[in-house]
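Taking it in order: structure first as structure tokens, then the write-up.
Removed: one protein chain of the complex. Kept in place: all other protein chains.
Here the chain labels run A, B and C in written order, and each chain numbers its own residues starting at 1.
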Amino acid sequence: MQDITKVGIFTSGGDAPGMNACIRAAVRTALYAGKAVTGIYHGYQGMIDGNFWEMNSRSVSNIIQLGGTILKTARCDAFRTKEGRQLAYDNLKAAGIDGLIAIGGDGTFTGAEVFSREHDIPVVCVPGTIDNDLYGSDFTLGYDTATNTVIEAIDKIRDTAASHDRLFFVEVMGRDSGCIALNAGIAGGAEAILLPEKNTAIEELCKMLEGAAKGNKSSTIVIVAEGEANGGAYHVAKEVKARFNFYDTKVTILGHLQRGGSPSSFDRVLASRLGFAAVRHLFAGANRVMVGLWGNEIRTTPLEEALGNKAFKLSEDMLEMMDVLSI
Amino acid sequence: MQDITKVGIFTSGGDAPGMNACIRAAVRTALYAGKAVTGIYHGYQGMIDGNFWEMNSRSVSNIIQLGGTILKTARCDAFRTKEGRQLAYDNLKAAGIDGLIAIGGDGTFTGAEVFSREHDIPVVCVPGTIDNDLYGSDFTLGYDTATNTVIEAIDKIRDTAASHDRLFFVEVMGRDSGCIALNAGIAGGAEAILLPEKNTAIEELCKMLEGAAKGNKSSTIVIVAEGEANGGAYHVAKEVKARFNFYDTKVTILGHLQRGGSPSSFDRVLASRLGFAAVRHLFAGANRVMVGLWGNEIRTTPLEEALGNKAFKLSEDMLEMMDVLSI
Amino acid sequence: MQDITKVGIFTSGGDAPGMNACIRAAVRTALYAGKAVTGIYHGYQGMIDGNFWEMNSRSVSNIIQLGGTILKTARCDAFRTKEGRQLAYDNLKAAGIDGLIAIGGDGTFTGAEVFSREHDIPVVCVPGTIDNDLYGSDFTLGYDTATNTVIEAIDKIRDTAASHDRLFFVEVMGRDSGCIALNAGIAGGAEAILLPEKNTAIEELCKMLEGAAKGNKSSTIVIVAEGEANGGAYHVAKEVKARFNFYDTKVTILGHLQRGGSPSSFDRVLASRLGFAAVRHLFAGANRVMVGLWGNEIRTTPLEEALGNKAFKLSEDMLEMMDVLSI
Partner (left out) sequence: MQDITKVGIFTSGGDAPGMNACIRAAVRTALYAGKAVTGIYHGYQGMIDGNFWEMNSRSVSNIIQLGGTILKTARCDAFRTKEGRQLAYDNLKAAGIDGLIAIGGDGTFTGAEVFSREHDIPVVCVPGTIDNDLYGSDFTLGYDTATNTVIEAIDKIRDTAASHDRLFFVEVMGRDSGCIALNAGIAGGAEAILLPEKNTAIEELCKMLEGAAKGNKSSTIVIVAEGEANGGAYHVAKEVKARFNFYDTKVTILGHLQRGGSPSSFDRVLASRLGFAAVRHLFAGANRVMVGLWGNEIRTTPLEEALGNKAFKLSEDMLEMMDVLSI
């Protein structure tokens, strides 16, 4: 058991729906245990600037349903330096903060790992990123909401695609991970899905599209993860059009739309469970771990292990289904 | 009174939410009056191809809530020729169709006007286009739904904009009409709105953005109608970034998302009223007119008048509010 | 021109989506003109309690998309007494408030009319109520959003109704006005609609339902306005079941769901225009008037006239369509 008296909480990296629900859960869990809580604005930058907020139970009222993060987030180059981290530590110490809850992705985890070792301050991390690309949790905060946002977009595009017999390319987030693309593609009934994890040559794609055309499909939608090998939706559309000039092709780039929105029930429950568990584990002596969902249970994973492993969340049945279900 | 025995109905041009609700209303109004109804697929192309569907009351069951158009739509170059139109007329005649309901935008109306004069077949038009750029109706089908789609997108983007203090540019539909941009911009609380109807130089925009920054606004969103003079959102973003290099700018292109989706209540009611009125007017002897909403009433306008006038739907108070409300 | 220096703004009666957008517009319009603005919490009760908030431009940041009202609302019996109103006036005077913007329904308007005459303080009212039952504006704030909420519910219920061949009764708001019921019923494709304005005997309803059953309709939904003559959805369902015992009937009471939710684009634009116009008119010397939408224009109506007239917003074509479109 660590004797934590005041918890510092922050969000860092790209924001994700569910971060506010997680902040709310962590703050109230700490307060319920009789501890103080300080919100740190703008992630690591706020530590360096001493941009703090003493929080009470009402500080997190009526935020569970909000997208984004009330604690804001930022990139922070200064924290990559030893001097920056020293300054951050001095500010935390001056404010009486002796334990940290960090919500973010692998950049956040790396910073937390280094900082905690260097200054011997305990930290527990929560996986928050729409990409769902972290080891140590079946799902990360925001992924479910982002995927729902994508399928709502696909459903709308299919209306107009079906009315015109057009070919649509929809680019979704995912530089290294095809998790959103594969799941939203399956859920949206896409005719083809291009992933960073799997090379699909333009020729191969064209064959699929020919098959779809022969099958009398009334609309054709191709999901393109931004990190796939051909260079993104605009490029793919151009290449396909060059081969099938009878098609009228249209491109949609969803972009940052995918980061916002009120979190889904799944994300709010996950956020609440992870925020609750993170604080409980921090108080129970955990350090340099992340909390994550494994099946239906919350477990911890050392940050070192989490950062050293690559998540692979595209299950074999999903990859195989891609081809079967689009006939 | 014209003695119509069988009504042909079709959608043409870009599809818009509410077209199905309008088809349903028109079909059932005609059937209720004891007339037959034929659906014509793919607009004017379907007339030329004889692509027809004998419809009954169940043909339009459970479609009021669907985006797109069950009758499909297409562009048709052949209909611009006298031979094409003759072929179309012969097919209609062979099928016994002696009156037409056309749902679409000004291209559709122009085709209907020419065809009706040439072959002496009565036609009543319904304004269906998300752009709301037609004379003769305060609102066109699909505009309300499209505007709601845009503000949902803006709301989501604001979540992430507010979390990062970023500057976002959102490009919306509107080549000649800023109706969606202005209304969605006001409704979304945008900091600036660029319209086709009003030149806003990059310098002027930059001044507004400086004002917003000084006013401690937590997020800044600029709505860009695709037809505004600077060349679209990507170009504007680049120009702004060149002047304020401290901003992280992001661009979203909503594109065809704006055409889809289940129609709003407003669009479904409007579609039902217009479809109902169009058929009633056709039976009562109207020809070469469009039906439209004026205030709370449905009125007809001759196609010639509608095509000869430019709609201007950006009211003065709205344009003035743009600047006042974003302080 | 009145020389107003500080505007007091409040919401009163039932809350409605769009009230926050209206508050935002009114506050910023007044500030833009160089005037001060005080928010009054809990409507007339807050005047009596002196529950005030000095507002600036940031006070209304990021609220345009929120349902409810940040100024809260309450019923206030004390304001019905001369003493209560005197106390309210004294508090306003002490705070330097010399003009009022009131957002609410007819109860709010009545209070404003009496108070303004008694204490010679100018007031401009904005129609805010989901029922759309006020004279002087084609639409009131919140009505469009509430109607959209109802059709989303109907769409969901139709999914399960169509899967089971069941008969559903959906009760919606409307004690004296069938505006929501009629419009949502048309927009939701309901098979029958019971309105306060039109007696429909159970026998008549049963005949319609028999017709629907014979027409092979796959689902049957009846919309019941809470104020219709038979006594509400539960009662109607019971009576119908007694006559058709082969039907499995289900009742849904939407209740206060209909008051909440992020305002639609239509409501946000309307709210912005009305808030903007209300303050402009107040500054230009208007008193004891309401602002309202007539066609596409904003006009004022004296409160006395507004309160003395009954709104009738069920147009003849809509009432006739009810029967035609459900075949």
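We adopt the following convention: a contact is a pair of C-beta atoms (placed from the backbone, for glycine too) under 8 Å apart; a residue touches a chain by one contact, two chains touch by 3 or more.
Worth saying up front: this structure is predicted, and the values here are computed from it rather than measured.
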| item | value |
| --- | --- |
| Omitted chain - touching chains that are shown | A, C |
| Omitted-chain contact residue, chosen from A:S12, A:T160, A:T249 or A:S262 | A:S262 |
| Residue of A:I186, A:A225 or A:V289 in touch with the missing chain, whole complex considered | A:I186 |
| Touching residues (missing chain, whole complex) on chain C | 11, 15, 17, 66-69, 72-74, 149, 153, 155-165, 168, 250-257, 259-261 |
| In chain A, positions touching the absent partner | 21, 24-25, 28-29, 31-32, 57-58, 61-62, 64-65, 138, 144, 147-148, 150-151, 155, 158, 162, 183-184, 186-189, 215-219, 262, 264-266, 268-269, 272-273, 276-277, 294-298, 313, 315, 317-318, 321, 324-325, 327 |
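Here is the rule we go by: only the chains that are shown with their structure count from here on.
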| item | value |
| --- | --- |
| Contact graph of the chains (line, ring, star, complete, other) | line |
| Same-residue or different-residue interface between chain B and chain C, half as cut-off | same |
| Inter-copy rotation, chain A to chain B, in degrees (Cα atoms; steps of 5) | 180 |
| Chain centre separation in whole Å, for chain C relative to chain B (CA means) | 28 |
| Residues of chain B touching at least two other chains | 155, 158, 162 |
